[in-house]
Structure formats: structure tokens, C-alpha cells
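Reviewing the structure listed below.
All protein chains of the complex are present and in place, except for one that has been dropped.
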Amino acid sequence: MKIAISINGSDLNALFDPRFGRAQAFCIVDSESADYQIFSNAAVAASGGAGVAAAQFVAEYRVDAVISGSYGPNAYETLSAANIKMYTLAGGGELNIQDVIEKFSAGELGEPQVPDHEGFHGRGRGFGGGRRRGSF
Amino acid sequence: MKQLVILSGKGGTGKTSLTAAFAHLASQNQFDNSLVLADADVDAANLELVLQPQMLEEEDFWGGQIAIINQDTCAVCGDCQAVCRFDAINYVDGLYIVDPIACEGCAACAFQCPTESIHMQEQVVGKFIISDSRFGPLFHANLFPGGENSGKLVTLVKQRARLKALDDHSELVLVDGPPGIGCPVISATSGADMVLIVAEPTVSGVHDMRRVLETTQHFGVPAMVCINKADIYPQGVAEIKKYCQENELPLLGEIPFDIAMTSAMVEGEPVTASYPDSPVSIAIADIWEKVIDRLFDSNVDSNLISLD
Partner (left out) sequence: MRIVVASGKGGTGKTTIATSLALVAAEHGSVHFLDCDVEAPNAGLFLHPQLTDTKDVGILIPQVNENRCTYCGECAKACQFHAIVTVGKKVLVFPELCHGCGSCALVCPEKAITEQLDVLGVLQGGRASSQIGFTQGVLNVGEPMAVPIIRELKQWELFSSASIEIRDAPPGASCPVVETLRGADYALLVTEPTPFGLHDLKQVVEVARELGIPSGVIINRDGIGNTDVELYCKEIGLPILMRIPMQREIAEGIASGKTLLDVSLDYHLSFKQLYEILLREGNL
């Protein structure tokens, strides 16, 4: 199984980054072979739609799952559409990649049922996705 | 850690003056260096004028892109202008030129150009600033005049303020918000635990207060209201009370119009610091106590309307 972990750094010593859309990088780990690769997150400087861009970025690597702090509504929708399982780790800013993988293997990670927070740019669409138009 | 955002709808109701007063009051009594401040009105960032902070760091803020036409390879065909929906390409003296102010950065012209003469260039559209004020760290920014991506800059200011508060284990992030209801306000509202609307009881003020409350409700952020310059139009006050009652919004108090507010601004100080015994400062202090009670007490009955 291939898992992407949002990290704040560029090597195996990097710490977990709770942000998904603007994480500095992603570490993609193969849970069977223990092979890993680290990629700088192309979405980090995105004007808007960083969550979407980051989601598409990890989808291109054909990961099966992603571990981050929380997911905005657009990232959630994109990752769901790509059939990528989302896991959440609360806090975790002092954990390194190995720690995160251990928590994952021990089944200690949460799963978001709905997007965790309002989008940071553009309209937050509230829970459950769907298009909210102004009721004005 | 809680995040409180001060909004209004209408401009000029007193958000910044109140934010500064709250910061001063917080530092006096409750928070002991546990307050982080953010000025999310990046268009017209005034909070620093009454906090007199020391600037610590300044960063370029890269916003959107603009199209640049390489005139050496340009075939002067006009396809770029034909495809631009933002009137950003003009034909001037035999050349096609991009208007950097109108350019939306969509790159449609770049995709359309048959000679690949157009590339997109990122722009520095403002400055992000970290300062230290006597009430706590201040995160603010200046969007260059005419700048786009104000929402992104607001988000940056708030995110950094929030990260600082997490690092320092601060109790409160206090955010001075922008006027209006569009993208800067939406970005400012995102992530707030509560919003305090500073309303003015004028026909315009009441109209705009409704719009901003509809906005905060749309995004599911709980709101409280206070009235500034309350004595200029009693009918307006009555309307606001009625609206709050009908919508089950807490109305925390009324602040009289008082020239002390302006005098303090001219002196570069929060009004509660310069004129602590003035009617305006007394009213603000009372409202602040109620704000804190609600913000930090999850048992507060949000249907209560305090007044009378």
C-alpha cells in the first residue's frame, strides 16, 4: 500500500506537517517494501486551490492513502474522487515520519467523515461538500 | 486557544479602534502575554497606527501572475486580445501590450498565442509583516494599492498568527477584520471561533450589518453584536435590537459616540489606555468582559440577549 504523509522538511528526518494543501513536502512510503520517496509539494505557493492542487499532486503518484492533519472541502472532494483514503493525525508536529508510520500501523489514526474545516480561500462550502449558493 | 474576529459589514464603524482597546484591556487583566494580534484588513491596515509596534520581519508576498508578451517574437496577430475576457490586452502604437492592473493571470492568452510569445510572471503584490507590540505579537500586511489576492494574504496573516499562538500556548488570537462581505471577509471568518460585529445604528450600518451576519451564518461561525456610536440614531439601535432578538444573536452593549476615540487615535493609542474614564472606555470594557465570558465559556447560552 502506498501512503503519502504531509511533512515539513525534505528528508527522512522531516517532521509531520499537519497542513495538507500547503505542506512543504510529501513522503510517499510503500508499506510493504518500506521504499520511500520525498517530493516537494507543488501546491505550496498556490494562490488558491492549494488543497485541490495538493490532492491532484498526490493522486498522480497513485497513492492509496494519505495522512495529514485535516482536509479542507476541496481537498476532501478531490481525494475522495481519486479513491484515496484519508487519515488524520491530531497535533503530531513533533513526530517524524517513522513515528507517523508506527501510529498508522498501530491503528491509532483517525478518519475524517466530512471535510474538517472551511476552505481557506474562496467559499468554505460547509460540511458534506455540495454547492452552497448565497441564499440572498 | 480561541480566535475572535472583529467584523462590521459597513466600513468605519470602529473595528480597529475597538480591537486596539480590547488588546489593551486583555493585556491588563486576563491574558498576561498570552495574546496574539492579527490585522486582516490588508487593504487598509490601520491597527499598527494605534499599537505602535516594532517591526521584526518583513516578507514579500507573491500574489497572482501577469502575462508578459515578448515583443521580439510576437507576430502581432491579436489572438491574445481576442481571447482575453478581462480587457487586459490593448493594441497601442502597433503593439499588443498587457495591462498589468487588468490582467487576471489566467494565461488564456499564453495558451492561445501561436508563437509562444507569452509567459506568466509571478508578482510581489504586498508585504507580510511580523511585529511586536506591547500587547503581544502582531501579524499584519500591506497589500500594494490595486492588489489582487487579498484573500490569500488575509489567510497568510491569520495562519501565521495562529501558528504563533499554538507555539506560545497563547489563549487568544484577536483579529481586526476588513469591511464588506467578500473574499477578504470570508478568509478572515474562516477558522474563527466567534465573530464580533461592530454595528453602527445608521440606515447604512444596519443594512450592512445584516449582510455580514448572513455571511457569518452562511459559514457557520457564531456571532455577537455590539453597537458603536449608539446615541446618534435611537431608531437604528431599536432595529438592531430587534434583528438580534429575531435571530437569537447576543447583543453585548452600546458604546456612545465620543470624541475621545478620535483623540486617542491621533495620539496613536487605544482609547482605553488614553482615556480610561471616558464613557466610551467604560462601555468598551463592559463589552469586553462579556466577549471573554462567551468566548471561553462553552456553557454560555447563546440565546441570551444582554441589554436593558
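Observations on the model:
Read from first to last, the chains carry the letters A and B; within each, the first residue is number 1.
The criterion applied here is as follows: a contact is a pair of C-beta atoms (placed from the backbone, for glycine too) under 8 Å apart; a residue touches a chain by one contact, two chains touch by 3 or more.
Treat the numbers as computed from the prediction; the structure is a model and nothing was measured.
The hidden chain makes contact, of the residues B:Leu56, B:Val124 or B:Ile259, with B:Ile259. Remark: the omitted chain is touched by one listed residue; of B:Pro179, B:Pro250 or B:Pro270 this is B:Pro179.
Screening B:Gly9, B:Gly136, B:Gly191 or B:Gly253 for touch with the missing chain picks out B:Gly9. Contact between subunit A and the absent chain runs through residues 43, 46-50, 52-53, 55-56, 59, 74, 77-78, 81-83, 119, 121-123, 125, 131-136.
Where subunit B meets the chain that is not shown, the touching residues are 9-13, 16, 43-44, 46, 49-50, 64-65, 83, 85-86, 101-102, 104-108, 111-112, 120, 143, 145-148, 150-151, 178-186, 200-205, 207-208, 211-212, 214-215, 218-219, 229, 232-233, 235-236, 257, 259, 262, 265-266, 268.
In this section, only the chains that are shown with their structure count from here on.
A straight line joining the Cα centres of subunit A and subunit B is 28 Å long. For subunit B in complex with subunit A, the touching residues are 62-64, 105, 149, 151-152, 155, 159, 183, 186-187, 189-191, 214, 218-220. The touching residues of subunit A, counted against subunit B in their complex, run 45, 47-48, 117-124, 126, 132, 134-136.
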